[in-house]
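Of the protein chains in this complex, all but one are displayed in their positions.
Note that the chains are named A, B and C in the order they appear, and that numbering of residues resets to 1 at the start of each chain.
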Amino acid sequence: MLNVGIIGGSGYTGVELARILCNHPEVKITVATSRQFAGQPLASVFPNLKGRLDLVYENSSLEQLCEKADFFFAAVPHKTAMDIVPDLLSAGKKVVDLSADFRFQDISTYEEWYQAHSSPQLLDEAVYGLPEIYRDSIVKSNLVANPGCYPTSIVLGLAPLLKAGAIDHHTIIADSKSGTSGAGRTASVGTLFCEVQDGFKPYKVGRKHRHTPEIEQELSSLAGENVVISFTPHLLPISRGILSTVYATLNPDFNQSIIFELYKEMYSTHPFVRLLGDEVFPATQYVRGSNFCDISFIIDTVTNRIIIMSAIDNIVKGASGQAVQNMNLMCGYEETTGLETVPFFP
Amino acid sequence: MLNVGIIGGSGYTGVELARILCNHPEVKITVATSRQFAGQPLASVFPNLKGRLDLVYENSSLEQLCEKADFFFAAVPHKTAMDIVPDLLSAGKKVVDLSADFRFQDISTYEEWYQAHSSPQLLDEAVYGLPEIYRDSIVKSNLVANPGCYPTSIVLGLAPLLKAGAIDHHTIIADSKSGTSGAGRTASVGTLFCEVQDGFKPYKVGRKHRHTPEIEQELSSLAGENVVISFTPHLLPISRGILSTVYATLNPDFNQSIIFELYKEMYSTHPFVRLLGDEVFPATQYVRGSNFCDISFIIDTVTNRIIIMSAIDNIVKGASGQAVQNMNLMCGYEETTGLETVPFFP
Amino acid sequence: MLNVGIIGGSGYTGVELARILCNHPEVKITVATSRQFAGQPLASVFPNLKGRLDLVYENSSLEQLCEKADFFFAAVPHKTAMDIVPDLLSAGKKVVDLSADFRFQDISTYEEWYQAHSSPQLLDEAVYGLPEIYRDSIVKSNLVANPGCYPTSIVLGLAPLLKAGAIDHHTIIADSKSGTSGAGRTASVGTLFCEVQDGFKPYKVGRKHRHTPEIEQELSSLAGENVVISFTPHLLPISRGILSTVYATLNPDFNQSIIFELYKEMYSTHPFVRLLGDEVFPATQYVRGSNFCDISFIIDTVTNRIIIMSAIDNIVKGASGQAVQNMNLMCGYEETTGLETVPFFP
Partner (left out) sequence: MLNVGIIGGSGYTGVELARILCNHPEVKITVATSRQFAGQPLASVFPNLKGRLDLVYENSSLEQLCEKADFFFAAVPHKTAMDIVPDLLSAGKKVVDLSADFRFQDISTYEEWYQAHSSPQLLDEAVYGLPEIYRDSIVKSNLVANPGCYPTSIVLGLAPLLKAGAIDHHTIIADSKSGTSGAGRTASVGTLFCEVQDGFKPYKVGRKHRHTPEIEQELSSLAGENVVISFTPHLLPISRGILSTVYATLNPDFNQSIIFELYKEMYSTHPFVRLLGDEVFPATQYVRGSNFCDISFIIDTVTNRIIIMSAIDNIVKGASGQAVQNMNLMCGYEETTGLETVPFFP
């Protein structure tokens, strides 16, 4: 039984980690931190956990944390993460960090989009935690930078195409739509029920969203060239789910069946990617609560464009589920352990 | 491994049975029937099941069914159920019937509210499948009549009070609110998205809803007297969940702490009832996707009324989850097997 | 053209006043105040107003306000209202106050449920702004206390019955369900989209909600006796709408047709109450955006109870629309002016 700690356990990714880990047969949550709720049971802050998890939020020092667990999920905001993670690693712990702090290979990109980095020495060591691409490195790593939600949906959608040179990477446009849980559990007028319900809107249009450089880093790595894209996030009146609709111009000599083979080849050994058949499109309601990424594509021969659609649950495959998937790989468990839940419909 | 069949597998309770049973370590779904979708994979009708359940809907004869499975869930409409169930029992199968056909002890009540009964001989044999009340009988039964969703929420809320004579049963009013999945998956204008969303309404007000006699049967049995109540169902713009707010006048000599003890005494050995603390009220969003029934109550000393609130997921504890709970009891499995899922929030 | 000011114009009732008054042919909004948004156009805070209202929020002194308008809506929180209203009246202005500060005839009730009252001398002068009951007094008043949203729905539902002595007032139970806009536009975790959507819950159960004494004051006045009720509010995952389901035991000699006549008699001259026919029940989605209150009832002869259902849009008839209706009466306009909008469906 692995003792596991959740640092920053009172946000939506924190409670989702708790939900998933409760179902995980190999681990035990021994500590969860929250400054705001220290002393309160997790199950009183999140009544869904009642009867399933008997644990009280703590505001522990790092030493106390290290005594209580051997594996940590850092679910704190960026900046906070980079201050904690080095000490955890020094103490011999393994860490999955859900913030952006260790996602970038190029420190200048990080510092341009976020802030000064206090632990640059770890950037080389950290592995970008997208198991469908970096599984071998994740297995050997002590520090995994869990990907952003939008990047997960977009990179998984495009990876087989870029690796095979099937598309003109100058033409990539990713139009993404996310549920509101992506905005977190902080009180704000913009995410009040009455502001979001029965509505839909774009936000941070035009290279404003911090996931842009993260997506481009991964697409560039896949393409072997510098890739620049258009990425537009939108806010959906649902709690969970991201659907990305991605457009690109197809290169000559690639057609429906060749492309389908590329996807199959890349994802057949990856248990959480579900390739959908012809004329079947992903929908957020069919992946809700699960770690699946559903993908399909269609080729429009008139415009010579391929349209790729991918759907995930943003707080499972886009955050906490992927984090557990990474933990499984880092700790030698079956990749799917604790994540076999069937999505939830209706 | 128990081979299990789902008869009528293409409604919301059918797909929910499939979802839950996929997670059940002791059983295997070997057959699921649907006239409409015969020949199609369940996972193409319900894409959430893709990659988790590799089964095709059949339109099988009873003989074929009996060859394929030893335990059956009948998730067909009432009337259809009573025509199938006798033959399954004759063939030595165990059955949980999700329809109303075997819920009534008094055939005249059934026939008044539904229609003529073709298998009245089975009414004595059938056990009403509310494990928190009838566990011992369920364990020994081959035919369990799975309760209705509203009755489950209301009867569990009132049972300790009626057994102890704590309330004046002439004063019971149950104001219930249900998610739209309770209306099933049949195309109809009244349950279109645009008719339900952003709205709320009562329906079948004034002893019109067929769950009324079912609720009264169970309350009468608990009270040892004929109980007649007011029950008002309402339609919520959510998919899953029932919340019942129940009012009754308190009898003398009962107070907050005595009542709390009554609930504790009755439910402490029942894993799916969660008693909430003082000033903590149930909410459908904290039981979603789980087999829990959350209950709390408050006593208003000014009006001398007790207000009991109970929340369930109408297609889990109110239907398919309770059906699996009954199967577990009938087959000697741990009562919670396959039902340990933590509810889903947000 | 009447110059009208909105004090506290940046909440949901404030923007709704602006929306309604934009359509009102007899008035012009000349000033709207907001400390938080002073200097910003209303249309930038509420983009729905763009192109319809060219006004900037101010943080004006009372003197400045008095120079700009002759009629005021106070849409500030209670306590703040009672500090402003006396000066407005002294300056010869007419006021509709949307807070609770002037709703109570008995100052001790107000002070028990709210706080010390700084302008008790005005309580006698203020008229409770429910035009279906107090129209004659409203017409002559300079200070109208606009009713609470729950009280509006419940009092209108019960008024004909209590006036006629048709029910046993000891048995009244009001089970009410409200959209989330009733919680206002203040940032808070409890009303975030992800906390409310796809869920339903009771709150302030058991004489905790401040609308309880307000409802009881009005019911007592109608009954001519002290009335005490059970009132349970619930939170709906919709933006607008209240539906109240009200139960009471019928007195002898009252039946369906007599009761229907009572309602018709009371409401036939009131343009915003719509009596629905037999077996037709109100729904929030059919009054959305309008000043209507839809009412119907059903008599259950088995339990001898009457069940009254009433639906309003909580920020129109339950707040800003009723405020404009009161203004119309106070200023000699047709009662319906600016409020003829047809409800909005779907």
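Keep in mind that, in the parts below, contacts are C-beta pairs under 8 Å (C-beta built on N, C-alpha and C of every residue); 3 or more make two chains touch, one makes a residue touch a chain.
Quick caveat, the model's predicted, so the values are computed rather than measured.
All shown chains touched by the missing chain in the whole complex, by label: A, B, C.
Within the set C:Cys66, C:Val287, C:Ile306 or C:Ala323, the residue that contacts the chain not displayed is C:Val287.
In the complete complex, the hidden chain is touched by one of A:Lys177, A:Arg274 or A:Lys317, namely A:Lys177.
Taking the whole complex into account, subunit C touches the unshown chain at residues 12, 15, 18-19, 22-23, 44, 46-53, 181, 197-198, 239-240, 271, 274, 276, 280, 283, 285-290, 292, 294, 340-346. Subunit A residues in contact with the hidden partner, per the touch definition given at the top, are 171, 173, 175, 177, 194-195, 197-203, 205-207, 228-230, 232, 234, 236-241, 243, 245, 247, 281-286, 288, 298-300, 302-303, 305, 307, 309, 311, 346.
The chain not displayed touches subunit B at residues 12, 180-181, 185-189, 191-198, 237-239.
Here, only the chains that are shown with their structure count from here on.
Taking shared numbers over all numbers used, the subunit B to subunit C interface scores over half, which places it in the same class. With centres computed from CA atoms alone, B is the chain lying nearest the middle of all the protein shown.
Computed from the mean C-alpha positions, the centre of subunit A lies at a distance of 36 Å from the centre of subunit B.
Shown for subunit C are the residues that touch two or more other chains, namely 194-195, 197-198, 237-239.
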